[in-house]
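The block underneath contains the structure these notes are about, expressed in structure tokens.
As you look at this complex, bear in mind that one protein chain is not there, while each of the others sits in place.
Showing chain A:
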Amino acid sequence: MKEKEILDAIKKIVTPYTQRKEGLENFSQKTDFIKDLEVNSANLVDVILDVEDEFNIEIDNESMEGMLTVGDAKNIIERKLASA
């Protein structure tokens, strides 16, 4: 799966949970889910569950804790897809 496809999928997933819509305008790997998009911690769990469904992967607690930015999420998705 191409990097852009993964980033587009993450953007689509996180959009309904985003409070700060301006954060979506310059969406990049540096985008921080909590600081830039103002997703709350409960909705961050929803984002992760949606990512699991979308990519058919399982994300463990340790990976979840390291998922602060869109780039972190992309790296974890790529790693899980490669090991699947």
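Rule of thumb we're sticking to: contacts are C-beta pairs under 8 Å (C-beta built on N, C-alpha and C of every residue); 3 or more make two chains touch, one makes a residue touch a chain; residues count from 1.
Heads up, the rule we're going with is that contacts and distances are computed from a predicted model.
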item: Undepicted complex member, UniProt protein name, chosen from "Phosphate transport system permease protein PstA", "3-hydroxyacyl-[acyl-carrier-protein] dehydratase", "Ger(X)C family spore germination protein" or "MaoC-like domain-containing protein"; value: "3-hydroxyacyl-[acyl-carrier-protein] dehydratase"
item: Chain A, residues in touch with the chain not shown (by the definition above); value: 40-46, 48-49, 61, 64
